[in-house]
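See structure below.
Heads up, one of the protein chains got dropped from this complex, but the rest are sitting where they should.
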Amino acid sequence: MLANAWVIPLLPLAAFVLLLAGGRRWKEGVAAWVGSIAVLAACVWSLGVLAVVPGGTGRKMEIPWLSLGDTVITMGMEVNRLNALMLLIVSLVSFLVHVYSRGYMRGDERFSVFYAYLALFTFSMLGLVISPNLLQFYIFWELVGVCSFLLIGYWYYKPEAKAAAKKAFILTRIGDVGLFIAVILAFWHTGTLEISGVIQAVQDGKVEAGIVTLIALLIFAGAVGKSGQFPLHTWLPDAMEGPTPVSALIHAATMVAAGVYLVARTFPLFEASPVAMDTVAYVGAFTALFAASIGLVQNDIKRVLAYSTVSQLGYMMLALGSAGYTAGVFHLMTHAFFKALLFLGAGAVIVALHHEQDIRRMGGLWNRHKGAGVLFLIGCLAISGIPPFSGFFSKEEVLLSAWQDGRWGVFAVGVLASFFTAFYMFRLFFLVFAGEYRGKGQPGPVSSGMMWPMGVLAALALLAGFAEFPGGWLSHWLTEETGIPAGHGSAPVWLPLLTVSIAAAGIALAWGMYVKQSVSPEQWRARAPWGYRVLLHKYYVDEGYAAVIALPYKGLSIFLRGFDRYVVEGLVRLATAAVQTAARVSTRLQNGQVQTYALISVIGLVLLMIGLAAGRLF
Amino acid sequence: MPVTSYLALGAILFSIGLYGVLTKRNAVIVLFSIELMLNAANLNLVAFSKFGLHPSQVGQVFSLFSITVAAAEAAIGIAILFALYRNRGTVEADRMNSLKG
Amino acid sequence: MEMLPSWITWAPLLGVLVLLWIPRERTAAIRWVGVLATLPSLVLSLLLYVSFDTGKDGVQFAHSLHWFYLPVLGEKWDFQYSMGVDGLSMPLVAITGVIVTLAALASLYIRQRQKGYFLLFLLLEVGMMGVFLARNLFLFFLFFEITLVAAFFLIGIWGYVNREKTAIQFLLYNGLGSACMLLAFMGLLILFRSLELSRLHEVMHHSGALAQLSQSGGDTLLWGIFIALVIAFGIKLPIFPFHTWMLRVHAEAPPAVVMIHSGVLLKMGAYGLIRFGVELFPVQTQAAAGVLAWLGLVNILYGAVLAFSQRDLKRVLAYSSVSHMGIILLGIASLNVYGLQGAVFQSVSHGFISALLFYFIAALYERTGTTQIDQLGGLAKQMPVLSGIFLAGGMALLGLPGMSGFVSEFLAFLGLFETRPWVAATGTLGLILAAVYTLRAVMQTTFGPLHAGRERVKDSRWTEAVPMLVLLFFIVLIGVYPDVIGKPMQLTLQTIISRMGG
């Protein structure tokens, strides 16, 4: 089971090929079954792998891929405990999303294409997870990017989807190039592409400190692009143009977490460079607060969740940057469950409301869709950090690692972001489920096929925290024989109290504003209208990019087009014109008169003779 | 007499002939000039048969051949001229530009 | 078996013979004979690929015949008809066989004077195969000129509106390149009294002979020859600022010819640079590597920036070719086995990719009558299969891993990062820009709402879809398992590099 773990990604790949070949001929049910069964098999297999995986470097397998001089680049798999955990998370969430999509995508004319894309994504993500070397990692890294692109642009005829897909691809590509350079630098400075080999070389001090920092920062650049960290975060909220199951799978639970996973996977590299650690921590903290503050005022249900994702990813980065390896991974896991749950819940709401996404036109759904409401509430409680939901434990771990690493500023930012999170999540919850229905028409039903995956996720969101508490079982399991410090000991007593009370304060504020309506949001808005506008426009980052990068680039391109047309080609024309003039002059000599021809011959002869005799003259 | 004098004479005659070929509009005169150039060449042949590196009477033989050919050339030339004259009514060289495409 | 290279080269003439006997009115017969006539070469080149011994260094299937003597100053200069294949030419021969056959299928779009078209087309194949297989510079030159003349007529007669001007520009530029090449070859002939490649290798890699040569002032001449060769093949590649002819050809030639042009003919530039630059002039290449790297960088960025603002799909692809050829230059300039392998990989991969994309363009033009980006849009609705193929081709173009473009880009940059990290780092900017222009081109045509007046566009027929899928298959094959072409070339390239002492 363990030795053949490389089959796990191939299962969804087979499904992809089948679905592509089957095309539109297959009925919806067949396509959904093919995809779901393949992923279920992968999921079961992953569970088996998780049960038997040994600690330390785990199990490796590789085959030659490309011979280059004396070096042979290999492809293969490596399963250690981190990988195995990721395998399970990815395949599990993917399976649930597969099941859920059957209901969500009902009636779509490219149904089987959607499942094919989902299968391809699952394949790529699983391949990414078990990559033993950086190159393979990069390959799958790009593949998940392209799947994300395809799925964001799934409704290709919508101009917004088209723009969002393009933006997602290009912005992540910017980060990817950083990773690309990092892979090459790692190869030249350590002589290998194996992740374990690179780490070994760095730990043995074979690489200069400056180079290690550079490589770590470039890897982090890749992670920034993929995980939507500032300043490359803007694609992630736009990516909500894709179908909601996609947002749940790719843009909440798995792909965006790949950046975090990457940092975790190469964690010893970061540990070796204080600068890199600082960068990760500060970028993570800044993103956490930044995105959370934008999330406060957004009105699209999926966008609120998207900013919340960005913010939570910032949390994970923050944890990793503060040396909280297990805290980061733990939060990654819990977040995968509760954020997927939230997205699927949002999807259920959207389906029920006939594809309405604006929360100002929702409300009062608690009575009609109690099941969805409860599940969504579980997700909200988990993300806000209310015990005993999983988010509470992981968030506390994160803040604890920041505190113990001595990063007060980061800690304070984390606490503030946690307050924001609680507020906007419950703002969302109350606006959607409490009060009166503000939309048009009647809310429709939600199929049970969509409900029970949410149920599974809710259970996980509720229980996943107990993998770590009490006793730090997860940390020990993850770090056994890896040389990475397991945890930070026990937390001070005041920390859980602080986090819970902060979260409760956020929830209370949201309650006050949107249920009891004792605090008027309009008043707050009126007090700082410019602040509200800045938040609503997401700090004008998109506009800034357009003005600073996109426009000048377009200008440069148009300028160069003129340059190419008039200067480069002009030079060519000049040359041809010169030749043509010469030709025209010589055609005039061709007047058909023998004497002229003879004269020219004579002159030519004379010149020739002078040329020959000139050697003797001098 | 040094050979250079004969060669110089040949060169002078040749150049005059050449000038005639290039400038005279009357095709008959052009033919004359060509004959003059041929004579200049003959002169060189004969001169070298006496003063050459390996003097030999073969030079004279060649000049004989050359004279023969020149005679034939003159005959054909005049004949072509006649034909042209009948066709185009002129023997002026600068009117003959049918070479021009 | 030993004569395989010759068979491959001359096999299309069989088709020429058959074609000559078919009356020009029987267009259907002419078309199918034209397509079938490319098959012998394809089959033979695949056979060559299979029987090529990857474990052996040097030229295989070599054979040479005495051709003629040139008596010069009491010596006899010997000219041989020699053919052979080594690891460098092997992938290129294989790709030529494949692309020519597929381009012949794409030539079914040709509506007029099919007989002449296919005659010239087959002649072009003879030239291309010969270029890659000739082991004598004189022979090489002859084949090179055959491709030039055949391509000239193909562009000039069957192209779009400005075809004649384009063909003339094509001929002038390439004629200039050929003149430089001829001068260089003459220089080599005078210096070494032979144009046999094997003989030239012996001399050029024999340090004693070289030292003697440089003492007698041959160094300057060698440099002159080297520069002339770089110019000759640089025009073909093309290197900025010699690229304008290539843009016109891309925009004006019939798509099937562009498939060949962009897929194979441009690669002759890369092949020449490696074969006659790196392999024959290691010292000079080493000294000029910096210039080559900068030229490559300019090519990459210039092409990428310009591709972004073009309105014509064909021009976008043309500029992207400029950009991709820059990667070949970077690979060559890196002077190590990684980079060189990257350059060859890029030649092969870009050959397949551009052939695929121009096949798509041909199909698109057939349906819509335009390739202007702003007159297209939302085509995925009407032609999902073709759009999917275009999307896949675009992904290959921007270097998506799992497809051939990535392998070559990775290798080229891997190589260059060893020797010139800063140039390489700047060059990676091209990867981002490639995504920008490719996505713009792909998404403006196939995504978004359907452009008005395109409601009746039909999806692909099987005669179109199959060749495109075959190309896509090769692209993915190389991307997934690059050793298929990496293995044959590896030893040869390693030898080239080891001779360089690097």
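Which chain is which? They are A, B and C, in the order written, and residues in each are numbered from 1.
Operating definition for what follows: a contact is a pair of C-beta atoms (placed from the backbone, for glycine too) under 8 Å apart; a residue touches a chain by one contact, two chains touch by 3 or more.
Criterion: contacts and distances are computed from a predicted model.
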Determine which name in "Cytochrome c oxidase subunit 3 family protein", "NADH-quinone oxidoreductase subunit J", "Multiple resistance and pH regulation protein F" or "ABC transporter substrate-binding protein" the UniProt entry assigns to the undisplayed chain of the complex. "NADH-quinone oxidoreductase subunit J"
Partners of the unshown chain among those that are drawn: A, B
Go through subunit A and note every residue touching the omitted chain. 595-596, 599, 602-603, 605-606, 609-610, 613, 616
Please identify, in ascending order, the residues of subunit B that touch the omitted chain? 1-9, 11-20, 22-26, 28-29, 31-33, 35-36, 39, 42-43, 46-47, 49-55, 57-58, 60-61, 63-65, 67-76, 78-83, 85-87, 89-92, 94
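As a convention for this text, only the chains that are shown with their structure count from here on.
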Which chains share more C-beta contacts than any other pair? A-C
Between subunit A and subunit C, centroid-to-centroid distance (C-alpha), Å: 37
Centroid from C-alpha atoms only, then distance subunit B to subunit C, rounded to Å. What do you get? 58
Provide the C-alpha centroid distance between subunit A and subunit B, rounded to the nearest whole angstrom. 93
Send over the residues of subunit A in touch with two or more other chains. none
Residues of subunit A that touch subunit B when the two form their complex: 590-595, 597-599, 602
Of all residues in subunit C, which touch subunit A in the complex? 172, 240-241, 243-244, 302, 305-306, 308-310, 336-338, 341, 378, 380-381, 384, 395, 400-402, 406-407, 410-411, 413-414, 417-418, 421, 424-425, 428-429, 431-432, 435-436, 439-440, 443, 446-450, 481-483, 486-487, 490, 494, 497
As the complex stands, subunit A meets subunit C at residues 64-69, 110, 135, 138-143, 146, 153, 156-157, 159, 161-162, 165-166, 169-170, 173-174, 177, 180-181, 184-185, 187-188, 553-554, 556-558, 560-561, 564, 568-569, 571-572, 576
